[in-house]
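Please read through the structure below; I'll follow up with questions.
Complex shown without one protein chain; remaining protein chains in place.
Our next item is chain A:
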C-alpha cells in the first residue's frame, strides 16, 4: 500500500466545507530544510526565502479533496533544531502521519533522516504513516543527495517517498495527496480490524489534541 514516487495525483487541492476525515500531520526534519516554506506554499501558495526559523511549534490547516472525498488536515510545523525535541515530542504521539523532510542540497539533513525516524518510532510507534520528502529540487545544481538514495532509504524503511520544491511549487500538493491516500488506507484498515473484533478497541480518529 505504499504509494511510490510519481503516483499520478487524482486529487485536487480545493477547499471543502464539511470534511469527511480529519488527520493530524506532523512535519519534522533538520533546521532549514524547508518545512515552514512547504506549508506556506501548500496553504498560501507563496514562497519567501526569508521565513524566520520556527521557534517551538506552528500550525496550519488545509482541506483537500482527494478521490471525491474531503479531507481536513491539521499540519503541525515543528522547530528543526534538536533541542526543541523536548518541547515538540508530545505532538509526535498524536500524529496520524509524519512528513519527514530533508534538503537535497544538504548531506547532513539526509543523514539525520535516520535519527528522525528513531524519534518518530519512539514516540508514535510503527503504525504511523511516514512520507520521506526531499525538498529544494529547484536547486538542481547544488544537489548533494541523489534521488536514488532517497528511494533506497524509503524502501529500506517502507516509507513513501517524493521530492519537491517549495520554491517552485513542484510536487507540493502531489505530496500531500499521496500522504492523504495512505492515511485513508490506514484508517480503513484500522476500521476493518475493529469490526472483526467483537469488542472493538475504539481508536478515536482525529480527535482534538
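Here is the rule we go by: a contact is a pair of C-beta atoms (placed from the backbone, for glycine too) under 8 Å apart; a residue touches a chain by one contact, two chains touch by 3 or more; residues count from 1.
Simple rule for what comes next: contacts and distances are computed from a predicted model.
One chain of the assembly is not displayed; among "Replication factor C subunit 5", "E3 ubiquitin ligase complex SCF subunit sconC", "Metaxin-1" or "TBC1 domain family member 10A", its UniProt protein name is "TBC1 domain family member 10A". Only one residue in the set A:45, A:81 or A:158 touches the chain that does not appear here, and it is A:81.
Checked against the full complex, the one of A:44, A:61 or A:194 touching the unshown chain is A:61. Counting the whole complex, the residues of chain A in touch with the unshown chain are 31-32, 49-53, 55-57, 59, 61, 74, 79, 81, 83-84, 86-87, 90, 108, 208-209.
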